[in-house]
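Please read through the structure below; I'll follow up with questions.
The complex appears here minus one protein chain, its other protein chains still in place.
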Amino acid sequence: MRDGQDILKALGRGSAGPAGAGSADGDGPAGAARTAIAAARELAVRPSELVEVLASLKGLGDFVLIDIDAVDRPEGFDVAYRLLDRGGEGPAGIFTVKARADRSDPRLPSVMSIWKAADVMEREVWDLMGVVFEGRTGLKRILCKDDFEGHPLRKDYILVRTPRFPVREELRPAEGAEGGQR
Amino acid sequence: MRDSSIGSADGAAGSVTAVAAEARAADPALDALQTEEYTLNLGPQHPSTHGVYHAKLRLNGESIVGCENVIGYLHRGMEKLAESRTYAQFAPYTARFDYLAGVLNNWGYAMALEKLGGIAVPERAEYIRVIVAELQRIASHLVMLSSMVIDLNAVTGWMYAFTAREGILDLLEAVSGSRMNLNYIVAGGVTEDLPEEFEAKVKRTFEDLHARLDDFDRLVSGNEIFLGRTRGIGVIESGQALEYGMTGPNLRASGVDLDLRKDAPYGIYDKLDFDVPVLRGGDSFDRYHIRLLEIHESVRLVEEAMAGLPQGPVRTKLPKAWKPAAGEVFEQIESARGIQGYHIVSDGSAKPYRMHLRSPSFVNIGVLPELAPGLTIQDFVATLASLDIVLGEIDR
Amino acid sequence: MQTLNDLFLIVASFFRGIMGSLGFPPLLTDAVMGLVSFVAVAALVTVNIIVILWVDRRVASFFQERLGPNRVGPFGLLQSVNDAAKLIGKESIMPAAADKRVYKLAPVIIFTVTMILYGFLPYGRGMSPVNMNAGLLFFIALSSTSTIAILMAGWGSNNKYSLLGGMRTVAQVISYEIPLAFSMLGVVMLSGSLNLGQISEAQRGIWFVFLQPLAFFIFLVSALAELARSPFDMTEAEQELIAGYHTEYTGMRFALFFMAEYANLFCVAALGATLFLGGWSGPILPGYIWFIGKTWFMVLVILWLRWTFPRARIDKMMKFNWKFLIPLSILNILLTGVGIKLYQYFTTVGR
Partner (left out) sequence: MFGIGLVQGLYTTAKRFLMKKVTQAYPEVLPDLPPRSRGSFGFDADECISCGLCAEACPNGVIKVDYFLGEKNRRVLERYSMNLGYCLFCGLCVEACPKSAIFFKTDFDLACYRKDDTLFTWRGNGYRPSAAPESTPTAGAAAPPVARTAASEPGPAAATAAGAAPSAGKGA
């Protein structure tokens, strides 16, 4: 993942020093940001500055959050925010903002305040992957039942195999010669 | 309140709670009236929830005060299953996501694999993909039209649209062997070539389709009662739609011109000329009407693709134990209900490390809790039908 | 022709003669004859329900390009008998939390009310089982009591959906009583009597539908609302309220509701035929054939509307009724009054 220094700068974040050093959001030249974004397709971001980056991206207009999904990698949870870039003259591509949450205590700031669509998406990532989104209300399971333990999409969650063929041999119907029993 | 008779289109949202509040303000005695809200579970077992969708409605009389979506009843854990199947083995499962537009799912998955493994697709296969995909879109839109119409109790209209769909399903069966869950578009092309005299069958089916659609249109679209039930009901502004990440016909009915076949053309959509209908109203009637227009566009697309069909192979065979290079891809396609995205992460083995589906209905339904307050139960049913959700795709 | 027309009357007087000669006191013969006519009415109702059930399903399927029931018996004629047997055979479950007495009483009331209504219909000249001078008034009064039965069913079964269905019934049927009654006023003014037999008699010359087209339209719309059918079937809206007031009914109790609905359909169609299409008055055929024919025509029109239109929203329907239908029916009464006065003025001046 290319380190999106130029994009961060273009978004008026200044150097990617400690978070919060950025000036008022969105005052960077919007044109420069747009061309930088059009070039790169991805941007890796530290969890702390995730909300500001997404807020400023939304400030540019033409960006729609269409998906949040997470990948359980050995080194941590890669949560990707996919934005559909409707504005530019070229085809409507996908711009991804990636943030990594560490395995032991996966936490990320919630972006529900920026896009309302993020509500159900974050609940799904929490439900299946177990990444906690802070600063939001109503973070509860969306697909599994409410009192479900564990997060099924994690690699350490093992599926139980269901036997396909009946173990009780005697139950088998009388074998017809062709085309199974009729 | 402007006097609106049963037939005339009621422009203002005309929500019932506004009327009740107004009456209460006018007559102080009404205030003493002790009314109590109650919750009503609409679903998961309900005739008009289009699958196992469950809405916890808080009602004041018959108008909705609050709504909460409860989903997950059809969660089969498909994304987890994908991690224990090879790439080719998972292809048939994709048709079970949005089971009304099976082959469109296949296409999204196949395109993601082709981009992941850098597989070339023969020209003829691209044309056949457009033909079969647009036929599937027609069938899917016909289900939407008929299920919306039967939710408003026009049972005859429902029957006409489903009978029209039979012809399309027969075409799909002639091509791929199965009517609903096709496994026809695979990585590298399509499984088999078109059957012979397929062109004549398509022409016959389309004649019958046009006749039935015109009758359906005449029976329902102009009907004042239908207009009274859907015009100005469940209005979604374009800003609200974008805020909720809505895509597909629901978004285009709110005035936003976003169609991947035009904005990010894949396959051979840039070679075909068709236009994308966009309506401004954003109410249930426009969401109904836009699907009717899109069917005519899809018919045009199929005819164009049939005309320009080149000769040649239809598939580049993949090795049985196909192992793409480690990497990650996100491919998106314009499915019948919106943008369907496939995010596949491969670690060099024969099985995907992670497979995630971006489902349009999962996001489109997020707008309901904000839309429902003020509607009556009857309007909620009409709005839910107009959003055209498929629970297989929502719950995965 | 005359004998064919009064066939049933002749037969009745013949029996009355026999009983008279056997020394029965006149009171007893009247009682027996009354009993016979009521049994005839009851038989007519049950046969009617079976036939209408079959016609409804066949007509619906023909509108939808399908064949409809054609397996049980020739052309599926025994299908409705089959359904009735199935419903009688089915277990009639009662929800535990339901209000037992009210829940059980509701289907009984609704069916008896409909049966009583059949007694007032003028099947032929002098052939109405109860020849009551204020027949029409009694008809309207009684038909509105079925609303109580539906509310009992809806509230009694302690289910939110049926409660909604019951409440909707009250709102809808009560408010559509008024245009129904007003639209009949025009006919009463023209025929000068409330007796259904005399109304049919008065239409010997010209059917009232030609004199009162506006009243016929209002009657049809409000009759549909009374029956809770086609564009106005909010009371048992399958798609919203599962099955409205009879959601919790199964088996024989549901059969009673089901039969009451179809019996009501025939009854209101018969009323419409009597008021506007001239009841049993007609040129060559005997009176009762004309009556049955016209009623079936009205039933088919109602079915045609049933299978064409979607369902209206209940509050818009209320607005339509109070702000459009009732003023229209009052206007119709005014026009009829003015029309009668003009008619009388011209005829008297001429003489």
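Labels for the chains are A, B and C, by order of writing; each one numbers its residues from 1.
One rule holds for everything that comes next: contacts are C-beta pairs under 8 Å (C-beta built on N, C-alpha and C of every residue); 3 or more make two chains touch, one makes a residue touch a chain.
Everything quoted here is computed from the prediction, not taken from an experiment.
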item: Left-out chain, listing which of the shown chains it touches; value: A, B, C
item: Residue among C:66, C:100 or C:341 that touches the chain left out of view; value: C:66
item: Residue among B:101, B:116, B:227 or B:278 touching the omitted chain; value: B:227
item: Touching the absent chain when the full complex is considered, from B:56, B:85 or B:262; value: B:85
item: Residues of subunit A in contact with the chain not shown; value: 72, 74, 155-156, 158-159, 161-166, 171-173, 175-181
item: Positions on subunit C contacted by the hidden chain, ascending; value: 62-67, 304-305, 307-309
item: Where the missing chain touches subunit B, by residue; value: 5, 7-8, 80, 83-86, 88-93, 156, 160, 163, 166, 170, 173-178, 181, 183, 191-192, 195, 215, 218-227, 320-321, 349-351
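Everything that follows uses one rule, which is that only the chains that are shown with their structure count from here on.
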item: Between subunit C and subunit A, distance of the C-alpha-averaged centres to the nearest whole Å; value: 63
item: Separation of subunit A from subunit B, taking each centre as the mean of its C-alpha atoms, in whole Å; value: 23
item: Per-residue overlap in subunit B, given as positions that touch at least 2 other chains; value: none
item: Residues within subunit C bordering two or more other chains; value: none
item: Partner subunit B, residues of subunit C touching it in the complex; value: 60, 63-66, 160-161, 164, 167-168, 231, 233-234, 237-242, 307-317, 319-320, 323-324
item: In the complex with subunit C, residue positions of subunit B that touch it; value: 3-6, 10, 16, 19, 38, 40, 46-48, 62, 149-157, 159-160, 163, 219-220, 223, 225-226, 228-229, 376-379, 381
item: Touching residues on subunit A, where the partner in the complex is subunit B; value: 64-67, 69, 71-72, 80, 82, 84, 86, 91-94, 96, 115-117, 119-121, 124, 128, 141-145, 152-153, 157, 159
